[in-house]
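Of the protein chains in this complex, one is absent; all others appear in place.
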Amino acid sequence: MKAQPIIEFQNVNKVYDNGTVGLKAINLKVNPGEFLVVVGLSGAGKSTLMRTINQMHRPSSGKVLVDGVEVATLKGTALRELRRKVGMIFQNFNLVKRSSVEHNVLSGKISYYPTWKSILGLYSKADKRKAAQALDRVNLLEKIYMRADQLSGGQQQRVAIARTLMQDPKIILADEPIASLDPLTTTAVMNDLQKLNQEDGITVIVNLHSVPLALKYADRIVGMRAGQLVYDEPIDQVTEEDLNQIYQPM
Amino acid sequence: MEKSPELTIKKSYYDRYGWLFWALIVLIIYVWSLQGLKLSGIQASASSVSKSIISGIFHPDWAYVYNGSGEDLVSLIVQTLAIAFLGTIISAVISVPFAFWAAQSPSEKWHVRSTSGKFVLTLIRTFPEIVLAIMFIKAVGPGSYAGVLAVGVHSVGMLGKLFSEAIENMDDGAEEAIVSVGGNATQVFALATLPTILPEFISYTLYRFEIAVRSATILGMVGAGGIGTPMLFAIQTRNWPRVGIILLGIIIMVLAIDSLSGWLRKKLV
Partner (left out) sequence: MDVMKRLPRQSWWQKYHLKTISLVIITGLLIILSAQVAGVDLAMFWGNLDQFTNLLVRMAHPDWAYITIIGQPILETIQMAIIGTTIGTCFAIPLAFLAASNIVQNSWIRGLVRFGLDLVRTLPDLLLAAIFVAVFGIGATAGVVTLAIFSFGMVSKLFYEVIETIDEGPIEAMKSVGARKLQIIHFAVVPQVLNQFISYFLYTLEINVRASTVLGYLGAGGIGVYLQRSLNEFNYSQTAVIIIMTLVVVFIINIISNYLRERLM
């Protein structure tokens, strides 16, 4: 018998206010510890799919379950508790550019602090140690006191990974994490994600454009097109032709 | 494709004769402006007065620079700067809520909120600063205080607009990240919005301070403190060496403030 899926989409639809269809009848189960890569053209709905998991977007109909809990109806504290469990990494890193690397990493912990303490930057010794450890894991400990905008793109993305590590996430969502990076730093970032998946057992979902990278890192590949799931195979069943099919213009 | 020759002909008619239409309008505007103005009333003494002004500027009244009375050039320039500085600080604080009012956000339907905010800011910007100064003189009496209030209110028109544009063009990535780690609304504002936007706000405030220094020099002409009052008095009493030294003082002050503020703004980016 299979374990309970950590994420489950049940017939999810998303239509934006301006009428654009984001998601169409999505049914998907993600198992704990999976490294899932979502491929598809830009505008196929990959980002929307990802953002319905931590309720950055609300589905128009259907259900999204994380750890068996329906997320669309969550509010306030319950919603923030969900987001604690789900780390997110963005294409443009989304660091506070003028703050120090340390503060950016520590901001992963803010939902555990009262508002006033987090605003004044009064973090506990234990969390400061944790931040240093997180940065050490992505090999950026020596940059801890630098301003975020003094780092290269690849380094900034690894700071963002360290930030999600502060959350002790069960799931990491990475939305085109390497789209703004050069090939060398791309490998460093993807390796970091792989390490978190294999060593810590974190479920990782990555949106990617690159077919070779998808084949190299994924346990399972899902293809999207015009808001629909058009492909779903474990990695040993995937062939390159299948993937090229997904990228065919309509 | 069949239509294209006709289109070219149509276009070339406008190209050939369109400028004539505009030239005619411009001509009419200038004829109207020139005939309407009574420029003839130049007083006979104009040239002799200009001569004494120029000689006054080259023979400034050095004794006025500092005499410890508190009514000398240095004290009044300090007062002018104080008016501009305080006024700008006040307006920067008032401008923040105005800016969020006037900034368009993608989620807003019909832009009622932002459009009304922009309209109010335009009204404030267009309201003459010296009239504001005169109104505040009624409330707090003549002097620097009225000048501070006038600068403080008037600058909101421009600063609020600049701030709201900064908000509209802001990269919302940091905000998105703080939401994704479970931050509440206050945390998003304090830890993402503010640090992202603050340097730009400060830069615009410095820029506005440069302008406020210029307006603070003239507010004295209506009695709202600073160097303007003795300047107007010196002009009216034809004390040209005094006018000369005050002009010199104003020029040096403005140049110094411009370069200081420019240097600070460069360091900020």
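To keep things simple, chains are lettered A and B as they appear, and every chain counts its residues starting from 1.
Going forward, a contact is a pair of C-beta atoms (placed from the backbone, for glycine too) under 8 Å apart; a residue touches a chain by one contact, two chains touch by 3 or more.
Not measured: the values here are computed from a predicted model.
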| item | value |
| --- | --- |
| Contacts of the hidden chain among displayed chains | A, B |
| Among B:L20, B:L34 or B:V269, the residue in touch with the chain that has been omitted | B:L34 |
| Touching residue (missing chain; options B:L121, B:L162, B:A177 or B:I250) | B:I250 |
| Hidden-chain contact residue, picked from the options B:L27, B:A63, B:V131 or B:A185 | B:V131 |
| Hidden partner interface residues of chain B, rising order | 29-30, 32-34, 36-39, 41-43, 46, 49-50, 53, 78-79, 81-83, 85-86, 89, 122-123, 126-131, 134-136, 138-141, 143-145, 147-149, 214-215, 217-218, 221-222, 225, 228, 231-232, 235-236, 238, 243, 247, 250-251, 254-255, 258 |
| On chain A, residues whose C-beta touches the chain left out of the figure | 129, 132-133, 136, 141-142, 144-145 |
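We take it that only the chains that are shown with their structure count from here on.
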| item | value |
| --- | --- |
| Between chain A and chain B, centroid-to-centroid distance (C-alpha), Å | 46 |
| Touch list for chain B against partner chain A, complex | 171, 173-174, 176-184, 186-187, 190-192, 195-196, 199 |
| Touching residues on chain A, where the partner in the complex is chain B | 54, 56, 79-84, 86-88, 90, 92-99, 107-111, 115, 118-119, 160, 163-164, 166-167 |
